[in-house]
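Complex shown without one protein chain; remaining protein chains in place.
And now, subunit A:
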Amino acid sequence: MSQVGLARLQFGVTTIYHFLFVPITIGMAFMLAILETLYWRNPTDRGRQTINFFGRLFLINFAVGVVTGILQEFQFGMNWSNYSRFVGDVFGAPLAVEALAAFFLESTFLGIWIFGWDRVSPRIHALSMWLVAIGTSLSAFWILTANAFMQEPVGYKIVHGHAEMTNFFALLGNPQLWVEFPHTELAALATGAFVVIGVSAYFLARNRHVEWFRLPFQLGLIVASITSVLVILVGHDQAQHLIVAQPMKMAASEALWHTSALHASWSVVSFFNPATHHTWWSLSIPYLLSILAYNRLSGRVLGISALQHLYVHRYGPGNYVPPVFVTFWAFRFMILIGFLMAILAVWGLILVHKGRVLERPRYLRLMVWATGLPILGNIMGWVMTEVGRQPWIVFGLQKTVDGVSPTVPIGDIWITLIGFALLYGVVALIEVRLLLKFIRLGPGAAEPVPPPTTEFLSVGESL
């Protein structure tokens, strides 16, 4: 595999892994903040146990998110030094602000939250979780400010072959940011809600700790219903923006080889050969693509061939078509998952409203498995947006192949790729085992018993 291929694989593996945990952190922080606000207003033992229970799961997840996030901060310099030189002037600023304004906030107040139950007042304690929640969302905002620049560069000029920032407020007002951030943030909130719903449903379905999990379950359904409906609406806005800003990504995610007819239909599924641009079979809904793109029944959507022609004219010879297969199916799965989430959440809310949810064990068991939906959906969305931007690393300005570190030996990339993959794999196994263990233990479970002391004496002396 080439150097750029390996560097991309490493970035993909580590970023997708990191992004499994981050939305859970963002969403659960908000759920915990709401739960603790309710507890602050009405302190009960049961409320405290519920917070401790979800808090423990939150912290196990948070730890993995944090440590894999450090790698993200340095990976640009390690594997993408030419990219860093090209864009650091613009791209570095949101990253630095993220650390300064968001990471300090979340880490400091999480310390207060974990260790401060007896050190600060209940009000400050609840406030700490709100600050953690705000910190995690601010972090999402700043990192997406950086990412939005890669999708749609604004507020810069090219000087001596690299991008220089000319307007910070243009970065903050990037239209791409204002569709990308709400979509991602809402998806993250939905993810946290689905985790809380799934865990609660596990107990409700078994008729265990019903009094503990009724509240988080209902709260989760309310948050999940609102956010998963909104995420679809904002996603629709994002797709419409895509038509204007990155039409090639849109064409690829539709496998639209040739510019559509005036009344464009939307293919639900399609089987095609990306090499020959041949579609064997597809199931299409008439007019839907025009509606999705322009909110009306008619309107052409540019196809891949036309855009390729246009880009050659604009950017010079080269292949400007992203991997269509991945982009197309990632988009489809994301949409499917998004609708399933909204349906399940709203359905649950109706059942709760009718007071019948506890009589529906099948629904409850389904919601346990539904925890995986948003986590998978997040990855699909991320894959679509990043793979669909190829061959660009910064759209229209720098190609991915030109962004890599030119002098890092290929053997070194292999070492770190395999090393991090193994390390991440082991950490994931441990994390999942711990999460399942603490879910099964349930709320109010006693601390693990300290082990016999003698075994430990030997460790210190032998080391």
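Basically, contacts are C-beta pairs under 8 Å (C-beta built on N, C-alpha and C of every residue); 3 or more make two chains touch, one makes a residue touch a chain; residues count from 1.
Note that contacts and distances are computed from a predicted model.
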item	value
Complex member absent from the view - protein name from UniProt, among "Cytochrome d ubiquinol oxidase subunit II", "High-affinity zinc uptake system protein ZnuA", "Xanthine dehydrogenase subunit D" or "Maltose/maltodextrin import ATP-binding protein MalK"	"Cytochrome d ubiquinol oxidase subunit II"
Touch criterion as defined above, residue of A:Ser2, A:Thr44 or A:Ser107 at the omitted chain	A:Ser107
Option from A:Gly5, A:Pro43 or A:Gly77 whose C-beta touches the chain left out	A:Gly77
Interface with the undisplayed chain - residues on subunit A	59-60, 62-64, 66-71, 73-74, 76-79, 81-82, 84-85, 87-93, 95-101, 103-105, 107-112, 114-116, 119-120, 159, 162, 164-166, 168, 405-409, 412, 415-416, 419-420, 423, 427, 430-431, 434, 437-438, 447-453, 455-457, 459-461, 463
